[in-house]
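Mind having a look at this structure? Questions to follow.
All protein chains but one are shown in place.
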Amino acid sequence: MTLTQSLKAGLISVLIAGTATQVSQAQVPGVTADTIKIGSFGALTGPGYLYGKLPMNGIEVVFDEVNATGGINGRKLVLVREDDRCDPAAAIGAVKKLISEDKVFAIIGGGCSNATFAARASLDEAKIPMIVMASVHDGITTPLSPTIFSVALTSTLESQAQLEYAISQGAKRIAVISMRDAWGRARYQPLMEAFQKKGIKPVLDEEMSPDANDATAQVLRLKAANADAVLIVLYPKPAAIFLRDAQKLGFKPLAVGQTGIADPAAFEDQVGSPGATAQFRTISMVRYTPEDPAVDKWRKAIESKFSGDRLSVFNLFGIGAAQVMVEALKRAGPDLTREKLVAALNGLTDFKTDVYGAGITCTVTDHRCNKAPTWIAKEPGKPVRVLGVTKVE
Amino acid sequence: MALFGRHNVLLAMLLFAAVAPSLLNAYYVFVANTILIYVLLAIGLNILVGCAGQLAFANAAMFGIGAYGTGLLQVQLGWPFWLAFPSGAIIATTVGLALSLPALRLSGLYLALSTLAFAQFTQWVFLHWESVTFGAGGFKTPSISFAPLPVSKTLGLYYLSLLLVIILFFLAQNLMRSRIGRAFVAVRDGDIAAQSLGVDLLRYKALAFGISGFYAGIAGGLYSAMLNFVSPEGFDLFQMVIQKAMVVVGGLGSIAGSILGATALVSVLEALRAVKGFQEIVFGAILVSFIIFMPGGIIGFLKAKVRGWEEPLHRGPPGKRVPIATPSQSGEVRS
Partner (left out) sequence: MTLLAYLLLSGLTTGALYALIALGIVVVNKATGVINFAHGELFMFSGFFAWMLHVQMGVPYLPALLLAVAFGFMLGVLIDLTAFRPLKNSDVISLVLATIGIAFMLRGTARVLWGGKSDYLPFPPITSPEPVMIGELMVIPQQLLVLAGAIVIMLVFAAFFRLTRAGKMMQATADNAKASTLVGIRVDRIYMLSFGTGAAIAAAAAVLMAPLTLLYPDMGFSFFIKGFAAAVLGGLTSLPGAVVGGVAIGVIEALAGGYLHSSFIEVSAFIVIMFVLIARPTGLFGPSGLRRV
């Protein structure tokens, strides 16, 4: 058989299988008498896998716990993963596959910002309920989508919080250093708007690439400009290089991070320069860092199910999102429909999860359900401290 | 003509493609439309790399220029799609033509690197020229409508893509059969010899680059309409690798091979969804196995195994490897 023939035969058999299952399908997609299929999309491969694969691992351990006690109203939860490689086209394909082919009931997903944003149209069209687990792009939840809810802090919230924090600590000459990729830009723009609203301008606006190995030029300029606080919109690696070079060149500002650098203990190791992180403060989407005993249960779950892995904040993102979904599914009752799930999600008020800084609250007009950026810091040689939770509107 | 001859297989694929939307669900229609777009990219790249022998890595960048061009003309200047689409392709073609200038001086891996450098530069422009390109966040393109015709946007775009594939396929076939095609092959197999036979290098290299830019630009315009979203991610080096893989897997130098290669690769990428976290490993393994066991690509395999598959295959003679870094001719040992 030639290759084209085999391809066509394969395609036709998939078609037949698809039609056959359609005939025997329950009326509500993804729900049978004893299972609920939940889909997830995000990066499983490529650099974005931290925001895709690892949160999905977190979702699975929550599902395992729920299934061990009999599931929700007698139905066990099944997770279907799809890879979007952090690419918008692949995300649209992944979402279409989850909806039309895997026929999932609802989705917990969204790793990379641009990818999730591009997929929003397909999600809205299918009216499938979705909880965003890690994407921070504002456009996913604004303008309001009736079926998309987010438990990830949006980039606007975080950027506002960063600026507020720096001002509250008495900084007068605030500078910004950012990455200009999609993730960075989603934060940079609201940050500039936040500056404008306060009527101040950043003293300097620097840039670093995600793979950069040197920050000497940026540090020298910031030092010359006498910046007393630097708002860091970077991933851990460039941030680590930045703080290391700052230490090397004798520049010690207040360093204000965000949820991209959510584990100050790991970050201290990454910087590798003793004392460089003394003035580093950062936001966490979740209240606990991985070493905290409060999340021991989840550490055991992740490290036993995924051998070789270590519990990380990325797992915690998925755990929180999954707990919210589980609660909403419970409230939607045994006669499960997508409309009921959406109603249950809309009704969540101050729902406490194991991980988020405050309770989760969604309303019919605002689906940004997590507005509690938690400030954390780690003094060298001491454990991580929670400094407080800022409530942002 | 034999039952599995080239014409029959291609015809069968065409018929399937024509009725596909009525048979397949939304996901598969999306995949099919993606295949059509990649077929265009593969044909254009094959003309440049397989037929004219220019080891260029800029195709993904021109794909991006086509997408950005079409999208930005609609969003920034308010042009309708019917005007923006060909204009975007023309912009990509022009850029391709400009790229042919360094190609005159460079060959082999040096050309590869300079086109790669250009591709990085294009990415940088997409990211940093925020006032025009909207930067890293990308932008949404307006949803196009096929107004007087009673078709939905998805269907309309699918058939538009199919139509363009058919037209541009025949264009490419005829091009390769013409004097221009023969000149390309002459340039690939020995550009000094070609020059001595009167083939104007500048003209034909420019033509090859321009044509591949045109095909990439058309593909880019369709892509921007299909996704309704343009951002820098889709036009990076991974994209370039996929395109190169399509051309090699299909068969360097064969236009029909580009169709098979594009179909095969997009299908493989979608089929790999089943392997969840191991995609990269399996994709790499498939790619390596393909190249080792089917050195002539699918077309080479078909020519060898299937009777009746006649194919004007413009490949270099076997065993010939274009020198990469030309070592010096003298006998001295250098360090």
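Order as written gives the chain letters A and B; numbering starts at 1 within each chain.
Going forward, a residue touches a chain if its C-beta (ideal position, glycine included) is under 8 Å from a C-beta of that chain, and two chains touch if they have at least 3 such contacts.
Note that the structure is predicted; figures quoted are calculated from it, not measured.
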Open item on the list: Among A:Thr32, A:Asn67 or A:Ser273, exactly one should touch the missing chain; which is it?
Closed with: A:Ser273
Open item on the list: Considering the whole complex, not just the chains shown, which residues of chain A touch the missing one?
Closed with: 45-47, 49-50, 53-54, 57, 180, 206-209, 211-214, 216-218, 220-221, 235-237, 240, 244-245, 247-250, 266, 269-270, 272-274, 306, 308-310, 312, 314
Task: chain B residues that touch the omitted chain in the full complex - done: 49, 55, 102, 105-110, 112-114, 116-118, 120-121, 124, 128, 190, 192-193, 237, 241, 244-245, 247-248, 252, 277-288, 291-292, 295, 316, 318-329, 333-335
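The criterion applied here is as follows: only the chains that are shown with their structure count from here on.
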Open item on the list: Need the CA-centroid distance for the pair chain A / chain B, whole Å please.
Closed with: 35
TODO: Would you pull the chain A residues touching chain B in the complex into a rising list?
DONE: 2-5, 7-8, 15, 18, 44-46, 53, 81-83, 85-89, 92-94, 96-97, 99-101, 113-115, 117-118, 121, 137, 180-186, 189
Task: chain B to chain A touching residues, read off their complex - done: 4, 9, 12-13, 16, 23-28, 30-31, 34, 127-128, 135-138, 223, 227-229, 231-234, 238, 260, 263-264, 267, 270, 273, 276-277, 279-280, 298, 301-302, 306
